[in-house]
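Written out below as structure tokens is the structure these notes cover.
Shown here: the complex without one of its protein chains, the others still in place.
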Amino acid sequence: MLHVLDLMASFWLGQLNLKALPPNPIQWFGASLIILVPIMAAVLLTVTKRWRWLYREWITTQDPKKIGVMYILVAFGMLLRGGADVALIKTQQALSVGASNGILSASHFQQIVTAHGTIMIFFVAMGLMFGIINLILPLQIGSRDVAFPFLNATSFWLFFFGMVLVNVSLVLGDFAATGWLAYPPLSELRYSPSVGVDYWIWSLQIAGVGSLLAAINFIVTILKMRVKGMNFMKMPMFVWSVLGSMLLVAFAFPILTATLTLLALDRTLGMHFFTSGAGGNMMMYVNLIWAWGHPEVYILILPAFGVFSEVVATFSKKRLFGYTSMVWAIGAIVLLSFIVWLHHFFTMGAGSDVNAFFGIMTMVIAIPTGVKLFNWLFTMYRGRIKLDSPMLWFIGFVVIFTIGGMAGVLMAVPPIDFQLHNSLFLVAHFHMMIVGGVVFADFAAITYWFPKIFGFKLNETLGRWAFWLWLVGFLTSFIPLYILGFMGATRRLDHYSASLGWQQLFIVSGIGAALIGAGVGVQLLQFAYSIYKRKDNLDKTGDPWDGRSLEWSLPSPVPFYNFARLPEVTSRDAFWEAKKIHFKDNRKYEDIEIPKNTPLAFLIALMAFLFAFSVVWHIWWVATMALLAIIVGLIIRSMDEQTDYVLAAQEVEKLDKSHLKGARA
Amino acid sequence: MSEAVSELKVTNKLIAKYDKDTKTIFGFWVYLMTDCVLFASLFAVFAVLRHNTYGGPTAQGLFNLNYVMIETMALLTSSFTAGLALLSAQRKRVKHTLFWFGVTFTLGLTFLILELSEFSRFVAQGDSWRRSGFLSSYFTLVGTHGLHIAIGLLWMLIMMAFILKRGLNDTTLKRIRMLSLFWHFLDVVWIFIFTIVYLFGVLGV
Partner (left out) sequence: MLRTKRRWVVLLALLLVLMASVIYLSSVNIPVLEPKGIIADKEFRLLVTVVLIMSVVALPVFGLLAYIVWKYNEKNQIRKKYSPDWESNKYIEGTWWAIPTILIVILSIITWNATYALNPYNPIPSKNKTLVVQVVALDWKWLFIYPSLRVASINKLMMPVNTPVHFYLTADAPMNSFWIPQLSGQIYAMPGMQTQLYILANQSGEYNGWSANISGIGFAGMMFKADVVSASQFRAWASTTLLRAPALTIARYNNLIKPSTYVASAFYANPAPNIFNLTIDKYMMPNYHGAVQ
């Protein structure tokens, strides 16, 4: 009888059972937080009667501006989650010395380290990047939409549910304890028999497919939807950098999809791609994952470069210096980023020729990057620099990125890398590139474009406080890690002996992390306070910074159709030039086609989530149903040939005039 | 006057529609490119693992070139008939289109059944994907192609239903164009599979 019950349970629930619940108090706390957040959100929505609003305005929306806002909200939420991970990591490393074992078990610590890396890259850095692209890119190219709005919504919801899946692992089961790239054979079933690695695989898989679809969307948007007159060499630099980044996504993410699938096949179907033994090859995984992983770094950094190109030109009131050089530099970076991946494992025993080749190629990337740096400096030269907070983030970026970049060149020399590989020196290096480079740029972008989307500026005083806390905290946190690296401290250590003399530096680093935490706190306060006091900071002109590109020609907040009348572009800094000649638009209004709202994108992504979750737990009947539901969803979507509605010309005119009036008032 | 305006509006709409269609088809090309990278990764993996037989069967011992030739012929012919279907669709000949898609579907299904029965034969004789790295990569590479074929077949069925119900309107025609691109793409991938997996395998290159 019991046997029959077991069979039934394993059919209905797969491997899911009560043992999946968290085993210790810290994990219980995390799990309850993860459960509490959505419950609180639900209560709030019910009390304020906003469910319908949520459905109409957000869940079913096809508007890239709203989707962009959602990306950034999710990313900030995950910044807090990843930050909580940091708090645990730093506490553990400050305490777990000699006889003390700190506050976490080894396995729990390793899960947190893995989750921190995964979340920060995939759901914070990528989320902020895609959010900003969604918000700004269509506006900058003078377009009313992206090429495929439905696909865009699907991309977002896949990203969203990838994020949900990572967090579900806090409540049911565990997460990978393998480091954020899950090298086999550690990540194989033999050494990691729990569901942790499966959670890792499938959350990245659905978020990754979302990114891939988004890239296709933005490539077509940039190549096919630029406004009349905007040829390639007249595109704003941000658009160029996004084009470079999205081409990289299109070439690199399929490799990730394939690699994750192969690891999943190893784990679920007993294949032998990366197993030790039976003809598997673990070194192949390392090659494949970095063939994606290295371009991924440039996927993140290129749009950041683009943001700074916009910010520096605007706040120096001067044209971007060396536009053509900048374009060539982006091209060079795109190409080179595919032939450097081996520098992540010089220590795997490859021959001198191979190591030397990849080392030199890595250094060559420093050339276009250096050129960009000099061009920014010369954009400021003979300009009129206004040191508003986006500009502060830029200066912080130059300092940190240069230090981090030098550390990068050091590690590009194979024999030096033998001494620094997998040490905290490396950890300090890539945090300097990704936080100092990407995240700082994203913060600059949010401050810079915030009024465009919401109609009021963020509070500048709090913005400055946030910047200084971040900068000082960041240097305090990561300079010690360089030294610890020289001391031989390797990454992902949950314990070390007291005689090594590392503890002081770990504590200093922890204090730095706390300062960063305070910086994030101030940022949240900045948002809250700026919303509360929004009347003081309203942007009535639509052009609060004396901007240069097309988005500043629109009223703030941008109306849902973006451009009432499409502009024509004759020069690079289109709006800047138009302002000079007091351009007056006398053209007629025309009908605008706007995509209708639909819940299908959300539902398809939800089904993808169900599929992923049930594959993690081997609940095959749900997986099958979810897959069928996705197919049915796609068929339903394809049956609808009227996906747009028409906003009549008169209506557009009326709306536009009322916006203009609002601006004058 | 108003006639001229409305005519202008219609023309504008047509241009907008045309832009949208080229956009979609261009987007589909970009998608195919990403799919190319996916297959390239799987080919690379196969190239690394093809000699890792770990005591299991080698390619030479496993594959029957004649059998694969039949599969190949079925797929190549289906690519040709898919082309004919597209030509008929562009000339708005509903029945011709349906007929050629019917033939394409049958050939595609034949291919898929042949492939699956080959797979089940291998599994039955104990040479499943669990046996060795070589077999894992073989089943995955060829299976991924097969999965694409299955998706293509489903898509073809849906398109046939659309043609029956709605005739060859612009949207359907656009989708048929993409379907046919997809089908030719799978054909090209198969030629690589045939050469690298089967031919090189049997020749022992």
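Labels for the chains are A and B, by order of writing; each one numbers its residues from 1.
The rule we apply is simple: a contact is a pair of C-beta atoms (placed from the backbone, for glycine too) under 8 Å apart; a residue touches a chain by one contact, two chains touch by 3 or more.
None of the values given here were measured: they were computed from a predicted structure.
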Determine which of the presented chains are touched by the chain that is not presented, and list them.
A, B
Check each of A:48, A:231 or A:324 against the chain that is not shown and name the one that touches it.
A:324
Can you work out which residue in A:16, A:412 or A:515 touches the chain that's missing from view?
A:412
Given A:20, A:84, A:186 or A:566, the correct residue touching the omitted chain is A:186
From A:60, A:268 or A:422, the answer for touching the chain not displayed is A:422
Residues on subunit A that touch the omitted chain in the whole complex?
105-107, 110, 177-179, 183-186, 191, 276-277, 282-283, 316-325, 345, 347-349, 351-352, 355-356, 359-360, 363-364, 366-367, 370-371, 373-375, 377-378, 380-387, 395, 398-399, 402-403, 406, 409-410, 412-423, 483, 485-488, 490-497, 500-501, 504
For the chain that got dropped from the picture, name the residues of subunit B it touches.
54-56
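Just so we're on the same page, only the chains that are shown with their structure count from here on.
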Which stretch or stretches of subunit B touch subunit A in the complex?
9, 12, 16, 19, 22-24, 26-27, 30-31, 33-35, 37-38, 41-42, 44-45, 48-49, 52-54, 56, 129-134, 136-137, 139-140, 154, 158, 162, 169, 171, 175
So, in the complex, the side of subunit A touching subunit B is made of residues 147-148, 212, 215-217, 219-220, 223-225, 250-251, 253-255, 257-259, 261-262, 265-266, 269-273, 275, 277-281, 284, 288, 291, 590-591, 593, 631, 635, 638, 641
